[in-house]
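All protein chains but one are shown in place.
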Amino acid sequence: MVTVRFFAAAKAATKTNEVKISANTVEQVLALTIEKFPDLAAVLPKCSYLLNGIACSDLSTKLSPEDLLDILPPFAGG
Amino acid sequence: MVTVRFFAAAKAATKTNEVKISANTVEQVLALTIEKFPDLAAVLPKCSYLLNGIACSDLSTKLSPEDLLDILPPFAGG
Amino acid sequence: MSKVSQALVTSDRIDSAKYQALVADAGAGAIVTFSGDVRNHDQGKPVTSLEYEAHPDAQQILRKVAEEVADQYEIFQVALAHRIGLIPLGETAFLVCVSAAHRQDAFAACQQIVDEVKIQIPIWKHQIFADGTDQWVNFA
Partner (left out) sequence: MSKVSQALVTSDRIDSAKYQALVADAGAGAIVTFSGDVRNHDQGKPVTSLEYEAHPDAQQILRKVAEEVADQYEIFQVALAHRIGLIPLGETAFLVCVSAAHRQDAFAACQQIVDEVKIQIPIWKHQIFADGTDQWVNFA
């Protein structure tokens, strides 16, 4: 199971910090989370992703069960 | 008598804050102060002058007895 | 040795004097400090309260950004902090202090650190407005 963590507006849309999802690619994870949390559909297009702490822009990237995928809305620090 | 005030390196050269001098122009004041304080000769070429609080670059400017002439070495504030 | 003496993501109040003291150096002629304070309005709407949320890696990224910029300038030390959680209006959310022998380096490095942190740090800002609406900044 891949661990998916939600932050800020993504967390507000899912009302959860984290879920475990069975999926083989980032794309599959995103599709399954939208299915589970329909409000996320409006948020995801603006998000970037961290896979095990490293920026991941290729959504076809293959996942292993112990992977950690973070869903990051646009930053607004500083 | 024109009042002449010395600051910083000019004060160090004359060892005085202020003198009264009888003179008709800025140029005359400067000549008379150098006569009185020979160490000032090395300082004056780097100085600027304030006449009654206003920058004065024309050394032929005529003076009245109640005038105040300030001798200012290069600034180093900030 | 690292030029970054402190890089903190904290829910505590940020005391600018403490950070200025951290970068002070008897050889430093110039200290430039940037303080980003919580404003009482945004784009004309009165703000009631404001909360920052950080990714667990935020502190590590704060340090990395400061170190990368610091290496480009003739500066002595940098100390910086980003506050998270609920921040009262008028208090400091983000502070950067830079010391250098010469002011041009201190100004340029401080401004570039502020700019880069704003781009790179995974921190989010949630505003509650006086009219009851709320907003994730940079999102809507």
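The chains carry the letters A, B and C, assigned in the order they are written, with residues numbered from 1 in each.
The rule is short, and it goes like this: a contact is a pair of C-beta atoms (placed from the backbone, for glycine too) under 8 Å apart; a residue touches a chain by one contact, two chains touch by 3 or more.
Please read these numbers as outputs of a predicted model, since none were measured by experiment.
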**Asked** Among the chains included here, which ones are touched by the excluded chain in the whole complex?
**Response** B, C
**Message:** What does the interface between chain B and the hidden chain look like in terms of residue numbers?
**Reply:** 7-9, 11-12, 46, 50, 53, 70, 72-78
**Message:** Take the complete complex as the reference. Which residues in chain C touch the chain that isn't displayed?
**Reply:** 16-17, 20, 24, 26-37, 39-41, 89-90, 101, 103, 106-107, 110-111, 114
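Everything below uses one rule, namely that only the chains that are shown with their structure count from here on.
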**Fill in**
Taking each chain's mean CA coordinate, chain A and chain B are separated, in whole Å, by 76
**Request:** Return the distance between the CA-based centres of chain B and chain C, expressed in whole Å.
**Result:** 50
**Request:** Can you check how far apart chain A and chain C are, centre to centre, with Cα atoms defining each centre and the answer in Å?
**Result:** 27
**Request:** Would you mind listing the residues of chain C that make contact with two or more other chains?
**Result:** none
